[in-house]
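All protein chains but one are shown in place.
All chains are identified by letter, namely A and B, in their written order; residue positions are counted from 1 within each chain.
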Amino acid sequence: MALRDDPLNALTTRDGRASVLPGGIAAWIPALFLGTLAAGAFLPLALFAGGSGPGELLPDPVVWRSLRFTLYQAVLSTALSLVAAVPVATALYEFQRFPGRSLVLRLFALPLALPQIVAVLAITGLYGERGVISLAVENAGLDFPPVYGLTGILIAHVFFNMPLAVRIVLGGMSSMPDEYDRLSHQLAMGPASRFRLVLWPFIRPALFSAGSLIFMLCVTSFTVVLTLGGGPRATTLEVAIYQALAFDFDPGRAVLLALLQVLVTAAAFAALTRAGGEISSGMTLGTLRSYPVRSSAALRTGAVLLIATGTLFVLLPFVIIIWRGLAAEIADLLGQQSVRDAIATSLLLGAGAAMLAVVLAYLLASSLASAAARRRFSGTQSASERLLGQTGSLILVVPPVVIAAGWFILIRQVASPYAAAHAMVVTVNAAMAVPFALRLLLPAAMTETERYGRLSRQLGLRGLARLRIVTWPLARRALLLAFAFSMALSLGDLGVIAIFGSQDVQTLPYLILQRMGSYRTQDAAGLALILSIIIAALMIVADRGSASQTARKTSRRTVGDRKPT
Amino acid sequence: MTGSSPQIVCDGLRFGYDPRNPDMHFDCVFPAGRITTLIGPSGSGKSTLLNLVAGFESPLEGRVLFGETDMTATPVSDRPVSMIFQENNLFAHLSVFDNVALGISSGLRLAPSQRATVEEALQSVELAGFGVRRPAELSGGERQRVALARVIVRSRPVLLLDEAFASLGPALRRDMLELLIRIQRQRAMTTVMVTHFPSDARFAASQAVFVSGGQVLATGSAETLLDPERTVPEIRAYLGGSGGA
């Protein structure tokens, strides 16, 4: 961390300036990609539409009720996820040497990759009318609140997003200079002072980053909100968009609603930034701290309890998934050609999407990093820099069904959409994974640029050579992790296939829905288990693949002199 | 433990980053109330030795004694030690004043008299009026002086410096050393200073300890030990033809 003397000031100062995109060509590629994807979704639909205009939309009370509920549940879900994540992440940071820590972190990468319906059924299996936990609580003579309604929505959203927030917050804390840790212990700070004076300044920007991501995920939540919401009172804009496009076939209305969703989210971001947040800071896996901290038994117990509670909350739905999955004929399922094909398809499309997402996100991250390096002395973050870091994420709130429909119209003109289905799935999933991958890659890109940016330029290291000699060794861990994360995310999305339709694009989640739709609940449970295992394996491989480098890093950090002069 | 400063004894310390392979072995004494310099090649274990004294590392064998007291198992926060690193001694998000004040109250709850103490300390490192600034607004030398101000208010009898002035220019480094010597003399702190510059060692320290390959190779007066004419071959090789800057 011999990089900046004041990472926080550099992150929080704003005052827009400059209008050109930072980072030159490298930044234009992902910007162009995301822009084209969004434009290709909206423009053809808008031209196609005619249909209803804003005049019809604005007075509609259903729209406003949906919007209100969308924001209400998204704000609450985000807040709750963050509030739950801070203590868990802090405990995980402070007690880096407890056994099983890396398992917990891997577990925390799993929920987001689950199809919503699988998670919903697992959650009702725990907290529902006849859920394991609700029944246990009621048997103990206590009341368990009904899960349907806001309660269920919040439980599900916290299940999906708290682990994500924990990882982002841990990433924020691991960007803390080693010396801070040592100083705070030497200065004999109590846990409260240490949290307030040392940890919180690194947690805070990470919370903004996590919050913006989680907010978007909750805004677009569909199956969770409808199924656990208990009735049409719990309706998000996404439902209205789906209804407009799929049921009423009113593309004009769908486009307007989708724009409304994007604008409202953008406005929420602007408010967040105004409140002093940087919303694209990074997440990484925390590295091992280099010296053992002795802390009181009470603190250790508290931390163990916090970690155990958080872990249990995330783990239990998986226990249900495993339990139900084991009741299925796993061996038989794996023997089926369709299942093997679906696994292959999922992995292939997921890998394609992940590759694309990582490339795009790294281009974005290195542009942001070099922009940050350039303003090292001026200290102001330019408007275009914010545009890159934040607006790119907005693609997350463009409903997949709108992207699919818009691009369908376009592709029709030149080729068979049937044949383009693969490419569309890869493209859309990649775009949706970029905001996640960006957050994983940003810290690595910052380090790379600040440490070796000028050196590489001076030595004329460019393009592939720089990638091979400088970037890869330094950012390998982050790149592999971003790849695994993007791939896990990309195994899940189905929005595009719904309209493009292709028998070849049968992914594992698709197969799960298909089996459920054909009464084969058991098969679906077995497939959900298989999917969970694949995602877990992905995370383990990503961690293993980068393990040797971590070991080197930790030892270099501690042995002998830090800086040869 | 305040009051007179203790002599520090590293008694048969064994250490290794891989516990199965304790490849470092330290036996040495840092005299009470004096400045000792730790020199040696990169990767020789100088910082490790300092970290063992501060408590950031635990030895696999042996003892760390502060005077008569065995500190080997004492947590970092309970050792009467202040430490200055090469960088990041200041919390970037806290003001200069708060950074110094942390030396008095780690929760930043200060009585008026204590606030005055902080101001005085800033004054004595020639940074009066800098209290409201952020570390980012200071030069590298100014930041290290803030760190020294914190050492002053903390008034611990042991001071460890890990290449604290390595990144400063020669003239500035000399100024900082003078400031350090002044502060050290006033409080007679037992001071151990890791440096790469033999000239710094000769200027500031009375004693020098030469570490190489995870061992203490030689101990003696800084003058003698660092004189290319009179010293042992390993040190001569370390000092090189120039005889040190």
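One rule holds for everything that comes next: a contact is a pair of C-beta atoms (placed from the backbone, for glycine too) under 8 Å apart; a residue touches a chain by one contact, two chains touch by 3 or more.
Convention: contacts and distances are computed from a predicted model.
Novice: Name the omitted chain as UniProt records it, choosing among "Cysteine desulfurase IscS", "ECF RNA polymerase sigma factor RpoE", "ABC transporter permease" or "Thiamine-binding periplasmic protein".
Specialist: "Thiamine-binding periplasmic protein"
Novice: Shown chains touched by the missing chain?
Specialist: Contacts of the omitted chain with visible chains: A.
Novice: Pick from A:L103, A:A136, A:A344 or A:V541: which residue touches the chain that isn't shown?
Specialist: Of the candidates A:L103, A:A136, A:A344 or A:V541, A:A344 is in touch with the missing chain.
Novice: Please pick, from A:I409, A:L461 or A:I540, the residue that touches the omitted chain in the full complex.
Specialist: A:I409
Novice: Taking the entire complex into account, which one of A:Y242, A:F269 or A:Y452 touches the absent chain?
Specialist: Candidates A:Y242, A:F269 or A:Y452; residue touching the omitted chain: A:Y242.
Novice: To test your reading of the contact rule: which positions on chain A touch the chain that is missing from view?
Specialist: Residues of chain A in touch with the missing chain: 48, 62, 65, 117, 120-121, 124-125, 128-131, 148, 222-223, 226-233, 239, 242-243, 245-249, 324, 338, 340-341, 344-345, 348-349, 352, 405, 408-409, 411-412, 414-416, 418-423, 426, 497-504, 513-521, 524.
As a convention for this text, only the chains that are shown with their structure count from here on.
Novice: I'd like the Å distance between the centres of chain A and chain B, where a centre is the mean of that chain's Cα atoms.
Specialist: About 44 Å separates the centre of chain A from that of chain B.
Novice: Can you list the chain B residues touching chain A in their complex?
Specialist: Of all residues in chain B, those touching chain A are 17, 42-48, 51, 54, 56-58, 75-79, 81-83, 85-89, 91-94, 102-103, 106-108, 134-136, 143, 154, 163, 166, 194, 196.
Novice: Note which residues of chain A are touching chain B in the complex, please.
Specialist: These residues of chain A touch chain B: 1-2, 5-10, 177-180, 182-190, 192-193, 197-198, 201, 290-294, 379, 555, 558-565.
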